[in-house]
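One protein chain omitted, others in place.
First chain written, first letter: the chains are A, B and C, and each begins at residue 1.
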Amino acid sequence: MAYNLLKGKKGIIFGALNEMSIAWKVAERAYDEGAELLLTNAPFAIRMGDISTLAGKTKSQVIPCDVTSLEDIENLIKKSIGIFGGKFDFVLHSIGMSPNVRKDIPYDHTNYEYFLKTLDISALSLHKILQTCRNLDAINDWGSVIALSYIAAQRTLDRYNDMADAKAILESIARSFGYIYGKEKNIRINTVSQSPTRTTAGSRIDGFDSLIDFTERMAPLGNATADECADYCITLFSDLTRKVTMQNLFHDGGFSSMGMSEKAIRQYEKSFEDRNNTDFMDFIDTQKFCCKRV
Amino acid sequence: MAYNLLKGKKGIIFGALNEMSIAWKVAERAYDEGAELLLTNAPFAIRMGDISTLAGKTKSQVIPCDVTSLEDIENLIKKSIGIFGGKFDFVLHSIGMSPNVRKDIPYDHTNYEYFLKTLDISALSLHKILQTCRNLDAINDWGSVIALSYIAAQRTLDRYNDMADAKAILESIARSFGYIYGKEKNIRINTVSQSPTRTTAGSRIDGFDSLIDFTERMAPLGNATADECADYCITLFSDLTRKVTMQNLFHDGGFSSMGMSEKAIRQYEKSFEDRNNTDFMDFIDTQKFCCKRV
Amino acid sequence: MAYNLLKGKKGIIFGALNEMSIAWKVAERAYDEGAELLLTNAPFAIRMGDISTLAGKTKSQVIPCDVTSLEDIENLIKKSIGIFGGKFDFVLHSIGMSPNVRKDIPYDHTNYEYFLKTLDISALSLHKILQTCRNLDAINDWGSVIALSYIAAQRTLDRYNDMADAKAILESIARSFGYIYGKEKNIRINTVSQSPTRTTAGSRIDGFDSLIDFTERMAPLGNATADECADYCITLFSDLTRKVTMQNLFHDGGFSSMGMSEKAIRQYEKSFEDRNNTDFMDFIDTQKFCCKRV
Partner (left out) sequence: MAYNLLKGKKGIIFGALNEMSIAWKVAERAYDEGAELLLTNAPFAIRMGDISTLAGKTKSQVIPCDVTSLEDIENLIKKSIGIFGGKFDFVLHSIGMSPNVRKDIPYDHTNYEYFLKTLDISALSLHKILQTCRNLDAINDWGSVIALSYIAAQRTLDRYNDMADAKAILESIARSFGYIYGKEKNIRINTVSQSPTRTTAGSRIDGFDSLIDFTERMAPLGNATADECADYCITLFSDLTRKVTMQNLFHDGGFSSMGMSEKAIRQYEKSFEDRNNTDFMDFIDTQKFCCKRV
């Protein structure tokens, strides 16, 4: 269902790889809501993915852009202004890559050149896009910028590696630049901290399927899907959320506010069934629940 | 501008007093977006305010309800179901009252009977509404509940008195019940932490005009207005935000993420001008900025 | 090992029931560190528990006090001043009780009279103690007040019931009164958010043993014990932490900053072993980890 929420608005979508990508879904929804779009991704991602299909669906042009290159970004923004016939209104940043993760280098044996690369691609890219847009005065007043983040920025997850630190600085950059772009042009910048999301049917990340099962049981509404994330981003691009800025917004079915759900603890308890519970703790009590005893 | 975001949806609005009320604005916007509404407020507030005007504008009925009374709430919900011809989809809780504040009793000389009254009216009322709705199975699956909050729940403001504690527990109740209503019915419950807002042209709160000036200068986008808050609430009632729950969402122009803005510090500095700066500190430096020195 | 950290200091300990209580451990450690103590608990808790043993060990007097009664509190504080021969320096608030929990009334069928009682006993009691101390000018400048809290104040735990809301408002009261007592007397007020703790070998709380197993595996340092909590409280009562105030301090082995640990996910995965994994999700991938694929 469409509401014309983005009628007359123009925006750039970074990071659509294939139809499982969140960025892909956002592009489709934004188009449905009346937006005019421009798509971009890294050259190799454009080759590997299926972005031309999306371009067809959304009547958009695709401009390759390596977000670590200021030249590429400047070229992209200038061309966008040309294609749009002027300024645009929103930006989606859905970009993340860690050479350390890709090469299976654990966090405690990190390669620092790669670490800085992770930060450059996954976080400083947002700054580079914003600074270039600002220099070229490319975004309309009251525009909206969203970068996708993850709760690893606040809470450590085994194996998430230097992507956690990248998301932490990404959220900080959103605040820091949100202050500047806000006071000058009323442009808002937020991060959306999305549930772990099934994007492409790719290689298994060790432990990830268990994690997503756990978060599904923890979150009262279950994990948020890419489609739902797209819906949410539409509201944040629309004129109805003009005073929300410098926020990290959890879109996760409630996971971030959960300590323990019944479903998750029941599943966890199954791990002790039919076993000699040598690894299970004895009956215990606690001050926290002392009210029940006395 | 309207988008039909709430077409076919029904909702109850608590707390509209007059046209400066946030709840009033939400009702107007919800009506514009296609919602069918039911209005309620405390009997004395209905007498003092202007809710019949709003009822006329939004083609709504008004049912009085003292939110400390379970009977009143049950009556309200049952009648609502009758009027709506079934379940409804959203609820706005915009209710707050502190007898301690009203009687100018400072926080360190609190009257505990009043303190509990503050909590009962301003926070437990949300629980009572939710528990009654759940008992009567009154809210549709994927419904949305919003309670208005304030940053005093996280950061102490001089003179905000026991309303700070009331907002803290209000946000906690939203999480606690959000877990239950979420896992059972996919109903989401959030609080919106709104900028200090000019509602009625009423008596001056000592220090409040200075505070609102300060927050206006701190927030990159300035304070959020009641109209803007209504816009934001519409998105949270719509189907586009279905996986956002148990969150406290700042709608404040960025204030909550600011440490110090240029505008605010410049104004603050004026307080030392043309005076013998005996109360002003000497030139100083800090480890934080040591990078400049060395 | 003792360091004389509290030499010359005097303090009141609320809530020691028996030797498994955190308050008991704090009293022992404070005594070891040179403090002069006064012990108190509710009359029934004094009857049921073993506080006279603690009084003997720490050469302290015991004064019964129902913390919902202002009279009782005033009597306690006045007598304390008499016994100490003047003002005192620190207070431990380790008090929590929920009639709803005790009577197995679930959160969505809450009894509101009980709910207010939960808040009165578990949270407003802190305010009552502080207000009485302030009225009687009972605490020395640079004194320190600690109330024990739990992460349920921030994140919902199944079955924690209205104690979650009580802890949320307890932490808010610590901030609100911390502002007042801080600016006037430099007295600091903090909450310590402690790991779930084995206190008495009591009846099993359904699901609690699983929870404590889970948190033990999640926290890199494991759950914090009552003894360790006592050590931490000593530092917060000492003169070495004078500028820490209005904070909620997690003492939990790192649990609060964890999203998922290897140990916890490995245990969770066992729940799917040797079963037809109909409830287990297929191999999945995600945008979050897309870096590995491309």
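Please note the rule applied: contacts are C-beta pairs under 8 Å (C-beta built on N, C-alpha and C of every residue); 3 or more make two chains touch, one makes a residue touch a chain.
Being a predicted model, the structure only gives us computed values, none of them experimental.
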Subject >> Which of A:65, A:124 or A:139 contacts the chain that the document leaves out >> reply: A:124
**OP:** From the listed residues A:15, A:96 or A:178, report the one that touches the chain absent from this view.
**Re:** A:178
Subject >> Hidden partner chain, touching residue among B:110, B:156 or B:241 >> reply: B:156
**OP:** Write down which of B:31, B:214 or B:237 is the residue touching the left-out chain.
**Re:** B:214
Original post:
What is the set of subunit A residues that contact the non-displayed chain in the whole complex?
Top reply: 70, 107-110, 112, 115-116, 119-120, 124, 127-128, 131, 134, 153, 155-156, 158, 162, 164-165, 168-169, 171-173, 175-180, 246
Original post:
Hey, which subunit B residues sit against the chain that's not shown?
Top reply: 17, 20-22, 44-45, 48, 94, 96-99, 101-102, 148, 150-152, 154-160, 163, 194, 196-205, 207-214, 216, 226, 257-262, 265, 267-274, 279-294
Subject >> Hidden partner interface residues of subunit C, rising order >> reply: 1, 3-5, 175, 178-183, 186, 188, 195, 219-222, 224-225, 228-229, 231-232, 234-235, 238-247, 249-254, 256-258, 261-263
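Here is the rule we use: only the chains that are shown with their structure count from here on.
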Subject >> Chain whose Cα mean lies nearest the overall Cα mean >> reply: B
**OP:** Would you identify the chain whose Cα-based centre sits farthest away from the centre of subunit C?
**Re:** A
Original post:
Taking each chain's centre as its mean C-alpha position, how far apart are subunit B and subunit C in Å?
Top reply: 30
Original post:
Which parts of subunit B, given as residue numbers and ranges, touch two or more other chains?
Top reply: 175, 178-180, 246
